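Every protein chain of the complex appears in place save one, which is left out.
Chain IDs A, B and C follow the sequence of writing; residue 1 opens each chain.
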Amino acid sequence: MLNVTMIELTAYALQVLLIILAIAIVVHRNNGTIIILITSFSLVTASLYIINKAPDVAIAEVAIGSAIIPLIYVISISRQREFIVLDKAMDDFIISDNQFTGVGYILLKRFTDLYHLELNITNDARLCSLGAGRDQLLCEQTNVDLIITKDEETNTYILKGKKSSVLLQKLDSMAKDYDNIEVVQFKDRDFGD
Amino acid sequence: MDPILTFVVILIGFYGLSTSTNIIKSVFCVTIIESGVILLFLNLGNLDGGTIPIVGEGVTMIADPLPQALMITTIVIGSTVTALALMLCIKVFHHYGTVEWAEILRREEGK
Amino acid sequence: MTKHFIIIILLGVLLAVFTVAMQDIEVLYNTALKSYLIEGVIPRGFVETGSRNLVTAILLDYRLFDSLFEAGILLIAVSGIIWISKHDIEEKNAQFMYDKYKTPDLFVTFSRLVYPLMLTFGFYVIVNGHLSPGGGFQGGAIVASAILILYYIDHDKETNIGLIVTVEKFLYIAILLFASLSIFTRGTYFTNVFPPTASPDVQAIYLVILNIMIGFKVALGLWAIFTAFLKEGR
Partner (left out) sequence: MQFIPVYLIFIPVITALFIYVFKNKHINYLALVAQLAMTILLIMYFTAYGDNPEATLFVFGDWDARVGISLYNDRLSISFMFLTIFTWWMVLIYTFNFRETDHNFLFFLMFLQGVFLGFLQSNDLFNLFVFLELTTIIVTILIAFKKTGDAYRAGIYYELINVSGVLFFLLGIIILYNSFGTINLLAIKAGLEGMEDLTALRMAYIFLMVGASVKAALFPLYTWLPKAHGVAQSGISALLSGLIVKGGLYLFIRINDMFSPANYSYSDFFFVVGGITAGIGVMFALSQKDIKQILAYHTVSQVGIMMMGLSSLPTNDLFYGGLYHVFNHALFKSLLFLGAGVIIKAYRSKKVADIRGVMRTMPVVSILMIVGMLSITGAPLFNGFISKTIIKYGIYDQEWKYWILFFVNIGTATSFIKMSQIFFGPRPMTIILKDAPQRLSMIIIAFSCVMLGTLYIPISSGYFGVDLSYITPFGLIPLYDYIATLTIGFCFYKLVIEKDVTMVRYIREFKVSFETANYLMIGYVVALVTYFIIL
C-alpha cells in the first residue's frame, strides 16, 4: 500500500462515490431528484473513463449521457405530471367572472392536487372544432386526457376520457358528488389486427 | 481501480431492476448497468504503464483501444434504447394514467 | 422484505463467483493481449489506417461494419420514435391557456454566448477525430446539444422534422456508398479508399470525410429525437 499514487486514490474515491450514487438512484423515490443524481452519475463515470485512459469514451459519455439523455428524462417526467383538459363547452364551467373559479375548475384542481399533477386547460379553436365523433380518436392519439362537453338539453357537463386510464376512474369516483357532471369512459378500441 | 467495485455497481443496477415497481426507475437502472459494464471493460483494458491510445513518437504502451471503440458503440446503443423506452413510457402514462408496472399489467384487455 | 433479502443473497453469490473468475482473467489477460498490442496494433495501426487516434482507426477502418450499424441503430430509433410520437389528427399544436415555460433571461444571454462556442468545439472534435480524442459520434452529439440550446433560447421555433429525417436518411445512404468505395481501389468492402501503402496524410482525407458525414448524421438524428420528444402529442 505504499506505492498508491494520487490518481489511484482518486479512482478509488470516485468508485465509492459511484456506488453511493447508484444506491441513491435505486433507493430514491422522487423522480426529479433522480435526474440530478443520474447526471452526476454520468459525470463521475466520465471522469473514471478518463482515469482509465479512455478520453474518446469520456467525450461520448459527457455529450450523450449527461447532456441529451437527462434532457429527455426531464421532458418525459414532466409529461407524466401534466393533466391536459380540452374545454369544448367554453362557458362558466371553468372560467366564471374572468377567473378560474368555475365549478369544474375547482373539481379538476382538487383532483390534480390530490395526485400531484399539473392542470393544463386548453380551448384551442382547431381542436374544439372537431366533431363529437372524433372525441375518442382525440383522446387516444393526442395527449388530451379529458374532454369537457355540455349537453344543452339536460344542462349536464360530460367529461370524456379513456377507460383504460387509472386517473379517469379516480375522477369518476370524485365526480359522483356533483349532480350536473357525468363521466363518460371510452372503451379501448381493440383493432384486433 | 478495482473491477470488483465496478461489478458491484452492475449488481446494484440489477437489484434496482428486480425491486423497482416503476417504469422510469427501470429505465434508470438499465442506464446504471450499462455504465457499469462500460466501466468494467475499460477498467480491464487499462494496461499497466499505458497511455491514452494515441500513437506518436516514443509511445511504447497504450491502453487497449479495442474496448474503447466497442464501448463508444455501446454508449450510442444505450442512449437510443433509453430514448425509445422513454417515448414508450410517455405513451404508456398517457394511456393508463400511471407508470407502475403492476398497475399497468393488471389492466388487461376487455376488463 | 424476504424478496429483497433473497435477491441480495443471489447477487452476493454472483459477486463471489465473479471475484474468483477475476483472478483467472488477470492471469490470462497479460499473456494474450499485451503481446498482440505491442507487436500488432501500436506499430502498425498508424501506418495502416492513417489515424493517430487508434480508437478512430478501429471505429472507421478495422471495424467500420459495426460503426455503420451503430449509426443504423440511431437511424432506426429516430424513425421509430417519430412514428410512435406522431398522431393522425391534422389539427395539432394546441395553444394552452397558460404554458408555464419561461426561460430566465440570464440563461438566455448565457446560452447565446455558449452556443457558438459549443458548435465550434463540436466541429473541432469531428474534424480532428483522427488526431485527438473524438470523432464523428462524439462531435455529432456535441453539435446536437448545441442545437438543443436553441430550443431554450427560443421555444416557438418551428422545426421541419420531416426534412431533418429525410436528410439523415440520405446521409446514411451516402455513408454506405462512400464506405464501400474501397471495392474499386482495394477490392474489399468497408475500409479506407486509399491503399495501406499510401502516406498517412492521404489516408486521413478519407477519415475526415467519413467523420464529417457521420457527425452530421448523428447530430441530425439526435436533433430529430429531441424534437419528437418536445412535440409529442402536441
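The definition used in the following text is that a contact is a pair of C-beta atoms (placed from the backbone, for glycine too) under 8 Å apart; a residue touches a chain by one contact, two chains touch by 3 or more.
Note that this is a predicted model, so its numbers are computed, not measured.
Taking every chain of the complex into account, the omitted one touches A, B, C. Checked against the full complex, the candidates C:1, C:28 or C:113 give a single residue touching the omitted chain, namely C:28. The chain that is not drawn here is touched, among residues C:42, C:77 or C:161, by C:77.
Counting over the whole complex, chain A has residues 140-141, 162, 164, 188-193 touching the chain that is not drawn.
On the side of chain B, touch with the chain left out of the figure occurs at residues 10, 14, 17-21, 23, 26-27, 30, 33-34, 37, 40-41, 44-45, 66-67, 70, 73-74, 77, 80-81, 84-85, 88-89, 91-92, 95-96, 101-102, 104-110. Contact between chain C and the absent chain runs through residues 3, 7, 10-11, 13-14, 17-18, 20-22, 24-25, 28-29, 32-33, 36, 40-41, 58, 61-66, 69-70, 72-73, 76-77, 79-80, 83-84, 166, 169-170, 172-173, 176, 182-183, 186, 188-192.
By our rule, only the chains that are shown with their structure count from here on.
Work out the mean CA point of chain A and of chain C, and you get 28 Å between them.
With centres set at the average Cα position, the gap from chain B to chain C is 16 Å.
Residue numbers of chain B whose C-beta contacts span two or more other chains: 8, 15, 19, 52-53, 62, 68-69, 72, 76, 83, 86-87, 90, 94. The residues of chain A that reach two or more other chains are 54-56, 60, 64, 68, 72, 76, 79, 143, listed in rising order.
Interface residues of chain A, counted against chain B in their complex, comprise 8, 11-12, 15-16, 18-19, 22-23, 25-26, 31, 34, 38, 41-42, 45, 48-49, 51-57, 60-61, 64-65, 68-69, 72-73, 76-77, 79-80, 140, 143, 145, 162, 164-168, 188, 190. Taken in their complex, chain A has these residues touching chain C: 54-56, 58-60, 63-64, 67-68, 71-72, 75-76, 79, 84, 86, 120-124, 126-127, 129-130, 134, 137-138, 141-143.
Across the complex, chain B is touched by residues 3-4, 7-8, 11, 14-15, 18-19, 22, 25, 29, 33-34, 37-38, 41-42, 45-46, 52-55, 57-59, 63, 66-67, 70, 73-74, 76-77, 80-81, 84-85, 131-133, 135, 137-138, 218, 225, 228-229, 232-233 of chain C.
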